[in-house]
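What follows is a single structure, and I will ask about it in a moment.
Only one protein chain is missing from this complex, and each of the others stays in its spot.
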Amino acid sequence: MTGTPDLLELRDVSVRLGGQRRWLRPSVAPIQAVAAVSLRLRRGEILGLVGESGCGKTTLGRTILGLQRASDGEIRLDGEPVGDLSPKQARKRRKDIHYVHQDAAAALDPWWSIGRILEEGLAIQGLRSAAERRARVDHMLQAVGLEPGTRRRYPHELSGGQLRRVALARILVLRPRLIVLDEPTSGLDMSVQATVLNLLLELRGRFDLTYLFISHDLSVVERLCDRVAIMYLGRVVELAPTARLFARPRHPYTRALLAAVPRLDPHAARLSAAIEGEPPSAGRPPPGCVFSSRCRHAEPECREVMPELQDEAGHAVACRRWRDILPDDRHALAAGACDGPKPARRLGLAQ
Amino acid sequence: MLMLRKFARDVPAVIGLVIVLFALVVAIFGPWLAPYPGDIVASHLLQRLKPPSAAFPFGTDNLGRDMLSRVILGTRGALEVAVTVVVLAMAIGVPLGLVAGYRAGWLSETIMRVTDVFLALPQLILALALAQLLTPSLESAMLALALTYWPFFTRLVYAETRRLQASLFVDALRGIGASSGRILFAHILPNAISPVIVRATIGMGFTILVAAVLGFLGMGATPPAPDWGLTISESRNYLPSAWWYSTFPGLAILVTVLGFNLLGDGLRDFVDPRLRRSR
Amino acid sequence: MLRFVLRRVLYALPSLFGLLMVTFLLVRIVPADPAAVLAGDNATPQQIAAIRHQYGFDRPLTEQLALYLNQVMRFDFGESQYSHRAVGFDLRQRLPATLELTLAALVIATVLGIPLGVVAGVFHNRWPDFVVRVLSITGIAIASFWIAIMLQLLFAMQLGWLPLRGEMSSGIDPPPVVTHSLILDSLFAGRWDVFGDALRHLVLPAVTLSLGGLATITRFTRAGVLETLQKDFVLYERAVGYPKRRLIWVYVLRNSVIAAVTQIGLLFGSFIAGAVVVESIFDWPGIGNYTVQAILTADYKVMLAATLLIGLVYTLVNILTDLVHAWLDPRLWEQP
Partner (left out) sequence: MRAVATLSEPTPPEPRPTEPILQVRGLKLSIRTDEGLAAVLDHVDFALAGGHILGIVGESGCGKSTLVRAIVGILPARAMIEAGHIHFLGEDLLGLSEAELNGRVRGRAIGFVPQDPYLALNPVFKVGAQLLEIMRWHAPDRGRKNARRDHRMRLVELLRRVQLPDPEAALERYPHQFSGGQRQRLVIAAALACAPALVIADEPTTAVDVTTQQQILDLIRDLVEEFAFSMLFVTHDLGVVAQLCDDICVIYAGQTVESGPTRDVLAAPNHPYTRALLACHPERSDAFVGIPGVVPSPFRPPPGCRFAPRCTYALAVCPQRMPYLVGGPAGRKVDCVLAEIGAAA
């Protein structure tokens, strides 16, 4: 490890939720929301964090931010440990990290105008001059592609796409270095998503940003992110550069996810369900490998030990059988998640 | 503008507003509006218990005093009690609710348990008891009512605060490093205040009712005050012949309370941030 | 479910203890000297001191508290200055009459209030809704003592259809006392004449008392129905062809009542306040009437005992409504 340290590093971070004993009430069963996750975020990259609902991706995002305290593990920002702090102190130490909520409308105080909401962050940071606050807010509204008149409007008057822009502008005026984006495109139509995603790319270059992009939408992640981490039941099961992960997914869960995306290509073979059933509850994970209960390649040994995330040539996977199962599965993956130009692309004829 | 338009379309609420404004005018200018302002204390034994007529539209009471004047003059006392009690109760209840709702812990638990206890206390009996212990008067009645009415505000503000605490926008504020004070006073309080206003408006009507009960039972205003409840109590001895004696003060109570309730009900729909318009 | 019940009951214990503390402190922290109040206006300082000693007000607070708790546990509140009988005895004897009255009022309020609320909600912003709203909001705005007098004036004095006051006509031989509830006792004794007479006496006070509750239940039910009608499941149930009546009176109603039930529990307090007034106007031999008379004569023992008793009943009613609430809403059964 030479040169500048990574922007953010997580080492074996675990988060247990609930589990407290309560007065006169039954105690809450603990949930291992995040289990021994190790991640590095390099300066300027976009790391995608992908998984289905309840896999712990949002909890992980909040832990990075400091709003959720990690039960175990280490968090380093610029090589400095910043873990194990109360939410208040953690936010102070990690003021370079900010978070954009999934539901942009609900994340804004309905009684406040957009201009006041945006200026508030600056006031909190101690910017006294009202004129300068205003100038910076106007500048940022412009940067995210909103009219200056937006400052006088109220959240309920804006469309979904505009609200995402406001949410971004609100964070950007604070000059963050790392932004945790929680499902920033969910609920937006495809035709609106594009403008938000292009804006994200543009802003990254302009303001020198790093993104942790939490999403369940693989098609967006594929085109936006530099690297992707796949989460299942609180664990990262695969982590690789985007192109490699989408071309040669190693973990059976990743492959099931990719295969499940409904494709436009009418010639693609209709796949039968790659995995059966639904994820077990995070409160009662199966023994051994968390995916073993739904994996059709699982062997008895898989149910004994949770495999570590092991890196091989920059492509990490937590599966003890990935080498064995890769070749036989080629045919099932022929639908497009595999190597080579996607068959669907050949049809790209519009406009 | 949109708010006003929407409010104007809500006929019952407008009626309520008109009644409340009218009651306020009567309360403030009562002595000038009443035909016989001296009838608070005066007595005219020759015109005892006269039925309604042109000279005495509401009739006269057992001491020959004009009922219309006494009903008008009683308005001020009723509203004074209502405003004082509700403001006092809010002054106690709202801060407690905010504190209890903001952070879970022993303090919050304690406040809410105490609130539960006070809710369990029979309000009227406690008010009667306190009024008795502090010597019966309008002031002790008001104090007693305030002391028994604050838990309603605490519960309401507590629930609102808890709801807002869990809301995404407060989470986002924490994310950008907003202090507790800012979150509590600049965001949670304004958001929680609308149901409090509604509750307070309806509470005014409710307080007028309870104060009238105290007066009726002789634990509130003392004779010869033109208190509505007290008057009804006095009138019982002259039933069934002098029906006007008890009818008109009762109607005054009914109309005033109705006004506050209608207004409060209307405000419920009216305090909605989505009605805010930039243009 | 059992766990839920148990927790809810346990949860009420601190409230009950708090109730004891408040009633204990109430008399001792008011600025007025209770002994002076008890002794009356023309008492000499010696008399006041004697009373202070008699009631133990001169002992340390902790000792007073221990004494107080001990008395409460034995349901011993001393002798009433007003009736010169044991307060506990008086209250026990009068409670059934109050329960008779409040239950009758509650039944009237519920049986009429829920359907009225449903009708108003279903016909939202049309004339049935308008009528019900005006009636219910008037019902809340009406002073119970005034409407009581008006009802007496009309039905008892002018029309003479119903008795003016009391529990039973004079000149009737009362049935043997078993429960202290006249209606039950007359039934046990098979005395139909007394039963009918008691019912006739019950009508006016029960109707008066029910008005406020009726209006409240109507309003909450209406609000609940309006909220439920917005839900997706109503749309779904319509889309799959549930018959309209069943949809409203079974599937919507149960959801709507859930919200109303807890509110009704909370409003029980005002129900009791209403009973106090109504009992004293109709001369009903319940605890409300008794308490008012006692308070008017500054009988602080009765005050305390009544406050405690009513607080206890309120707490129990709220436990009950919470349990009904939970029973109606399966989502609460396994909640942490």
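Each chain gets a letter, A, B and C, in the order it is written, and its residues are counted from 1.
In this text, contacts are C-beta pairs under 8 Å (C-beta built on N, C-alpha and C of every residue); 3 or more make two chains touch, one makes a residue touch a chain.
The structure displayed is predicted, hence computed values, not measured ones.
Contacts of the undrawn chain with the visible chains, over the full complex, involve A, C.
Across the entire complex, the residue among C:N255, C:S270 or C:N289 in touch with the chain not shown is C:N255.
The chain that is not drawn here is touched, among residues A:D103, A:D138, A:E157 or A:D265, by A:D265. Screening C:E100, C:E167, C:E237 or C:D299 against the full complex identifies C:E237 as the residue touching the chain left out. On the side of chain C, touch with the chain left out of the figure occurs at residues 231-233, 235-244, 246, 251, 254-255, 258, 328-331.
One chain is missing from the display, and on chain A it is touched by residues 52-53, 159-160, 189-195, 197-198, 201, 216, 218-220, 222-224, 256-257, 259-266, 270-276, 278, 342, 344-345, 347-351.
Rule of thumb we're sticking to: only the chains that are shown with their structure count from here on.
At the far end from chain C, in terms of centres built from Cα atoms, lies A. Averaged C-alpha coordinates put the centre of chain B at 22 Å from the centre of chain C. Residue positions of chain B touching 2 or more other chains: none.
Among the residues of chain A, none is in touch with two or more other chains. Chain B meets chain C in the complex at residues 12, 113-114, 116-126, 128-130, 132-135, 205, 209-210, 212-213, 216-219, 229, 232-233, 235-236, 239-240, 243, 246-247, 249-250, 253-254, 257-258, 261-262, 265. Looking at the complex, you find that chain B touches chain A at residues 109, 167-169, 171-179, 182, 187, 190-191, 273-274, 276-279.
Per the touch definition, chain A reaches chain B in the complex via residues 23, 65, 67, 87, 91-92, 95, 98-99, 101, 103, 106-113, 120-121, 124-125, 152-154, 156-157, 170-171, 174.
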